[in-house]
Structure formats: structure tokens, C-alpha cells
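Every protein chain but one is kept in place in this view of the complex.
Chain naming follows the written order as A and B, and within any one chain the residues start at number 1.
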Amino acid sequence: MNAAIIVFPGINRERDMAIALARSLGRAPRMLWHRDDDLTGIDLIVIPGGFSYGDYLRCGAMAAQSPVMRAVRAHAARGGYVLGVCNGFQILTEAGMLPGALLRNAGLRFLSADCHLRVERADTAFTGHWQRGAVFRAPMAHGDGNYFAAAATLDRLEGDGRVAFRYAEADGTVTAAANRNGSARGIAGIFSENLRVLGLMPHPEDLVDPLLGGEDGRPLFDSLAAALAA
Amino acid sequence: MKAIVTVMLKQGVLDPQGRAIGQALHGLGFATVGEVRAGKVIEIDLAETDAEAARAQAEAMARKLLANSVIERFEIALA
Partner (left out) sequence: MTVIDAALARSFGLNAEEYDRVLAIQGRTPTLTELGIFSVMWSEHCSYKSSRVWLRTLPTTAPWVIHGPGENAGVVDIGDGLAAVFKMESHNHPSFIEPYQGAATGVGGILRDVFTMGARPVANLNALRFGDPQDARTRRIVDGVVRGIGGYGNCVGVPTVGGEVNFHPAYNGNPLVNAMTVGIARRDRIFLSAAAGIGNPVIYVGSRTGRDGIHGATMASAEFDQNSEEKRPTVQVGDPFTEKLLIEACLELMQTDAIIAIQDMGAAGLTSSSVEMAGKGGVGIDLDLDAVPQRETGMTAYEMMLSESQERMLMVLRPDRQALARAIFDKWELQFAVIGKLTDSGRIVVRHRGAIEADIDLAPLADQAPLYHRPTEATPPPLPLQTPSDPAGLAAGLLRLIGSPDLCSRAWIWDQYDSTVGGQTVRRPGAADAAIVRIEGHARALALTTDCTPRYCAADAAAGAAQAVAEAWRNITATGARPLAVTDNLNFGNPEKPLIMGQFAAAIGGMAAACRALDFPVVSGNVSLYNETEGRPILPTPAIGGLGVIDDAAQAVGIALRPGLALVLLGSTAGHLGQSLWLREIAGQEAGAPPPVDLAAERRTGDFVRAQILAGAVAACHDLSDGGLLVAAAEMALAGDVGAALLPGPDDLPPHGFWFGEDQARYLLAVADPAALLAAAAAAGIPARPLGSTGGRDLTLPDGATISLHALRRAHERFLPDWLDQPGV
């Protein structure tokens, strides 16, 4: 079971992600510079957070056009696992690997604060170590995390069980107040059709250590470790 | 020649930036301001001299990178 983290210029949460993956997988992931496109032997590709290419045109737009993304698409088409967090989620939508887009936060300000996420299904490789309906805490750190998709797309995502996480109160109720970036239907993360590609805005990788405030994010990585070992 | 690509959010996509600008304009006393939409303009110098070819290139660029068709539309002008 091998994980690789793709490093685009301007990415800045690759170290956080490497630490979280190493904790659960028991070995350090490969750091893959965006000009390498040899993904041989890689089971899980992670696109971490940051500001690829400065987020200058649209968040994730330029990274999505990078040659390595062809290899990532091929990996996903073969049924490989892909995780995109924050800028990684934006890149996956810009690359067309996940539907919708991430707009400017409704309040027009960068949001760096903990949020609560409700786990919408627990029978996937990413969420198996949670119970359905479980609530966990994760730091958000984004200016453009307001999930948008056409109503028909949202209906289809919900109908197909492809909503991974929603912003919620600590008790699991989905409220407008908990949805601070204004995402459509409180959606914080979504799956691909085959449930093997996950994109989400908050950062579970920054909450995997009791000393840093808790291990709320750890089940994501433990789930992946179990899925990859199977 | 120069291609000027204007990228705007599609109608129906919430534009909080445009709304904030509109509110600010109202606050400054511009009472007649209706809806405000904010977008971006990208100027591209092209070695191309043929207008049709330049337009075609700019369109390809807009489709591939400059605009995200999920949320945005674009217009091209040549100068």
C-alpha cells in the first residue's frame, strides 16, 4: 500500500498530510513533484491543500491543467483511490473529476476555524472507521469553500449517496449557522461515482494528534489504511 | 493583436462580491444602483494577425483554462 502526495507549486499543506498519512499507514508517502507523472505502484494519490499557482486565475484552475493530472485521471479510471483536500478538492472539480465548483465564501472572508462535519455514509474506503451520522471536528482554512452545483447535479449527488460530509452543529444537526462558507445543502465533501475519489474542504490531516487538540481527523486515514491493506 | 477575455459568473450563480459592491455603492448614496456583478478581464497579447484565428485561439484558451463552464461564461473582444 503506497500513497503519494502530489506537490504543485504553491501547495503548502503537503507536510501536514504526509505526517497524517504516515501515522495511519505506518510509512511515509512519496512526495511527487507535479512534473513527475510516473504513478507506478501507487494505490492512493493525495492532492493536498495550499494555493497552487497562487490560486491566481481560479482556485485550482491551473493545477488542473497540469500534465500530472492526466495520470491522476487514468489512476482514478483504473479504480485507484484519490483524496483531494481543500485546494486538492478545488483541483479535482476544476479537472472535472468531481462535479460542481468551489466559490468564494459567502462572507467574502477567509475562514480559519474549526467546524463540525457529519459523516453521511460509513461504507466507503474513506469513512469506514466512522459510524454513519458520526460528527467530527476539523479545521477549515479557505477563502473559496462555498460548494456550488446546479440543482439537478445536487439532487443526483444526494440520490446516489455521493455526499460524504456536511457542515453540522456539534450534535449533528445541519444548520445554516454551521455552514459558514455558504455551501449548497451544507456539502463539505463529495465522492466520485465509484466512491473512490473524495474531495473535501476542511482539513482532517490537521487533527490527528491529541497534543494538537484531538484525533478527530484520524479515522479518515485509518479507514484508508484498512482499505489499502485489504 | 490583443484578445480581451471577459469572464463573468453565469446568471443564477450567487455573486457575493457583486452584492457587496452593490451594497457599498448604496451606502455611498448611489441610490439608483440595481444588481451588480463582478467578473474579471484578461488581456492576452497574441502574435496572430488574423482576427478570426485570434478569436478562435482566445476561445480555446477560455474554454480550456480561463473560464470554468460550471459557473462562468466568457466574452471575447479583439483590439
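Quick notes on this structure:
Criterion: a residue touches a chain if its C-beta (ideal position, glycine included) is under 8 Å from a C-beta of that chain, and two chains touch if they have at least 3 such contacts.
Owing to the predicted nature of the structure, the values given are computational and were not obtained by experimental measurement.
Touch with the chain that is not drawn comes from one residue among A:27, A:109 or A:132, which is A:109.
Only one of B:1, B:20 or B:33 touches the chain withheld from this view, namely B:20. Within the set A:94, A:120 or A:206, the residue that contacts the chain not displayed is A:206. Checked against the full complex, the candidates A:12, A:65 or A:192 give a single residue touching the omitted chain, namely A:12. In the full complex, chain A touches the omitted chain through residues 9-10, 12-13, 15-16, 19-20, 33, 49-51, 53-56, 107, 109-113, 139, 141, 143, 203, 205-206, 209, 211-213.
Note that in this section only the chains that are shown with their structure count from here on.
Distance between chain centres (mean CA atoms), chain A to chain B: 29 Å. Remark: chain B residues 13-14, 16-17, 20, 64-66, 68, 70-71 touch chain A in the complex.
For chain A in complex with chain B, the residues that touch the partner chain are 57-58, 61-62, 65, 93-94, 99-101, 103-108, 148-149, 182.
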